[in-house]
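Okay, so here's the structure we're looking at.
What you see is the complex with one protein chain gone and the rest in place.
Right, subunit A next:
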Amino acid sequence: MAIRELKVCLLGDTGVGKSSIVCRFVQDHFDHNISPTIGASFMTKTVPCGNELHKFLIWDTAGQERFHSLAPMYYRGSAAAVIVYDITKQDSFHTLKKWVKELKEHGPENIVMAIAGNKCDLSDIREVPLKDAKEYAESIGALVVETSAKNAINIEELFQGISRRIPPLDPHENGNSGAIKLGKAGTQASRRCC
């Protein structure tokens, strides 16, 4: 089975639980090779998808406002972006919209966007209605799920959803999808414009 490496970047305000989602996703590892990680900042996990294996290379980003301008370095060359907000914080949903806008403008072409409304276990203090998120996601053509890293809700589904949205490898098309074939040199080597 062919392994495809997929770079996924995590965006969202600080404190919304970006890395918790990934930690939860990666925790019950079925990856036999122990992949090196950088704390909770860089993690990998391989999942089967159809007749391919998808190896997610998950890049965390710093959510603080002052680091916002550094984000392009992290999301360049990404196949997918997981944009996380906290359903209990309206502000974090605003930030999410800003990220979406930026990705549309400056992000890689055909990037798969997945919106994760985290902390769904705290729906009693919800500030962002699921309907709002769904409508918004639909308007931008993004995937949306409410997740709980704490209770492991919808985490697998989130990444399965991303997997499904990755266009299958077409040998004739040198993927703009941001997917990197394992060991394949630089077809995707994203040269900066300058």
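Here, a residue touches a chain if its C-beta (ideal position, glycine included) is under 8 Å from a C-beta of that chain, and two chains touch if they have at least 3 such contacts; residues count from 1.
Rule of thumb we're sticking to: contacts and distances are computed from a predicted model.
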_Name under which UniProt lists the unshown chain, selected from "Transcription termination factor 3, mitochondrial", "Protein wntless", "RING-CH-type domain-containing protein" or "ALS2 C-terminal-like protein"_ = "ALS2 C-terminal-like protein"
*Residue among A:18, A:45, A:89 or A:119 that touches the chain left out of view*: A:18
*Give the residue, chosen from A:60, A:86 or A:146, that touches the chain omitted from the document.*
A:60
_Touching residue (missing chain; options A:40, A:53 or A:153)_ = A:40
_Missing-partner contacts on subunit A, residue numbers_ = 5, 7, 10, 14-15, 18-19, 23, 36-42, 57, 59-64, 66-67, 69-70, 73-74, 77, 180, 183-186, 188-190, 193-194
